[in-house]
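With one protein chain withheld, the remaining protein chains of the complex are depicted in position.
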Amino acid sequence: MIFLPLVREVPPIIRIQNLTKKFGTMTAVDHLNLNIEDGEILGLLGPNGAGKSTAILMLATVIKPTEGTACVGEYDIRKQPERVRGLLGIAFQEPKMLWVSTPWDVVNWHAKVCGLSTTERKRRVKEVLNAVDMWDARKKNVHALSGGMRKRVEIAKVLIQRPKVAIVDEPTAQIDIVGKHRIWNMLFELRDAGSTIILATNELYEADKLSDRVGIMHKGKLLVCDTPKKLKDSIVGGDIVDVQLEEAASAEVVQKLRSFKEIVDVLQVKPQSLRLHLNRVEEVVPRIVSLFAKQDVSIQSFRMSEPSLDDVFAHYTGLTIEEAQKDKE
Amino acid sequence: MRQIIHIVEHDFRNFLRYKMWLVGLIAMNLADLFITAVVYNTVLNPNLAIKNYFSFFAPGLVVTGLFASAFMIGREINMERRREVHHYMLCLPMTRMELAVGRVLSGGFRGMVYMSPLLVTCFVFLGLPTVPQFFVILGLLFLTAIGISGLSIAIAVSTSSLEKFVTARGLVYYALFFCSSVFYPLSLIQQLGQEGKFPAVLVAFAEINPLSSTSDTIRSFLLGSPQFSYYSILNVVVFSAVFTFSAAFAYVKIIERK
Partner (left out) sequence: MVIERDVRLFFQYKFMIIMRAIWFVSQIALFGLIASRMVSIPDYFRYYVAGLSVMTLYSAAIFIGFDLYEEAEHGVFEYLLSLPVSRKQLVLGRSIGGGLRAFIYVGPLIAVSLYVIGSLNPIAFLISLFALFLFAFGVSGMSITLAVIIKSSDRFDILMGVLDALIVRLSTAMYPLVVLQAANPFYAGLASLNPLTYVTDLFRWGTAVTALSNPLLPVLVVVAFFGFFTFVGVTIYDKRIEGGGWQ
């Protein structure tokens, strides 16, 4: 008898079906369909006005969808909104706190509302405020804090709550590079502790670095959603290799390079300089080097680059993120 | 219930952060009592039913203080809406009704806390009520406070700018205070109405005005006049119920709109 291990499929933690939001004649989110897996970090990338924040507000049950629905865990956002809110924690794009409050007030009260016990709350408030470097400023009015400090307090709310699903909308806007890295590490820790994270951002590096998958949004629509690597690979010939040879490359060498199925195009920029447009560069490079060796061609230098998420965005929309932002304005 | 308590705690803590505003308000209220009321007392019309304006005005001052502080919750909610801070409140793990009821109650509690030194001042100068009377006074004041809080919240969620909110607040204040027995006896308003110098509709409004009912009930217990009426209690209960529920309903319906 052969015992086969049981493979139980884990359903997605969030299932979004045809989620739409219209404001008058303007469609902010247009029939969004997306499944988010438990424990993943999903990046929502797009320029301002792409619909990321509106989609987030619908998931958080802050605003009602015009059409469609979503399920967070087993709860529908339309039918069981308070259950959904029990699973979610959200750090808004613009920090939401009264200016007469203090960071300590904000984080402590949030922890109370989210059900932390008194002992745990006392310990974790200090821990979290220290982690976001706001312990010294804990008694200052929000009014007196800089934009970056308010942002850190906003993040602290999610960190102290440790929700099943954390939504962070532009978590490192207005924060310096050291602060950004600190917050990114905290988000990884949050994920490792069991949270699923939805990260809305228009910062390409942030989306690339943090996300397991990236969904690209533009004008309310989700254009594509996949791992950063697959997104980059989806651009035909997106990877580039620049080879500088010691001697001019022969036609035979160029022909042999063109025969590689991953290589989309070979340009002889100068007699000794070749530019290759290809896919899956990391798999093809050893074979290219081997070819040059067999042909007895000496390589002077070898440079590789792969497309950025901006290139991916441009590929799907025809615009860079910056151009899309200006277009929106 | 627990979440309602959290909301009350949240609003209360914010209230105490407006210490400077509260101190300024207390200064104005006490100046009204110890300056204006004292001065008016020396020139009181001898034909009036009241013989001492200071004693008459003190309970009215309690209601004035209650109004100002209970109404403040509306200003905060209006500001939250304008700055979209209400999105945070809406994403918390509680039902909309818990959130709405919490806000109304917290406005009421704030009113009670602020007016308590004014009430103590009243007792110091006018004497203490009996124990049952004391609880009736507290109960009436609390019901009035949550009614005012509810009214304020209903206005706050219906107005899109601070300016409009302040305007609406002003209109409510004028109507409620000038057509009531807070500053002058109801009998005087009724007399002017009979003489045709005061519109009948405003006289009727003054008679059913919950601020009149609350002020006069305190006066009836501490001064013996006007005569106590159970109608006053009913009046305040109805006012409180109407505005508490309409505020909760308005808050839930309007706050989610974008």
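For clarity, chains are labelled A and B in written order, and residue numbers in each chain start from 1.
Here is the rule we go by: a contact is a pair of C-beta atoms (placed from the backbone, for glycine too) under 8 Å apart; a residue touches a chain by one contact, two chains touch by 3 or more.
Predicted model only: the values in this text are computed from it and were never measured.
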item	value
Missing chain: touched chains present in the view	B
Omitted-chain contact residue, chosen from B:Ile35, B:Val120, B:Ala200 or B:Leu234	B:Ile35
Selected from B:Leu192, B:Ile208, B:Ala241 or B:Ile254 as touching the chain missing from the view	B:Leu192
Given B:Ile5, B:Leu44 or B:Ile233, the one touching the chain that is not displayed	B:Leu44
Missing-partner contacts on subunit B, residue numbers	19-21, 23-25, 27-28, 30-32, 35-36, 38-46, 48, 53, 161, 163-164, 166-167, 170-171, 174, 178-179, 183-184, 188-189, 191-192, 197-198, 202
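Throughout what follows, only the chains that are shown with their structure count from here on.
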item	value
In the complex, subunit A residues that touch subunit B	23, 57, 60-64, 82, 85-86, 88, 90, 92, 94, 96-98, 100-101, 105, 109, 112-115, 141
Subunit B - residues contacting subunit A, complex	3, 6, 9-10, 13-14, 17-18, 76, 79-80, 83-85, 87-88, 90-95, 256, 258
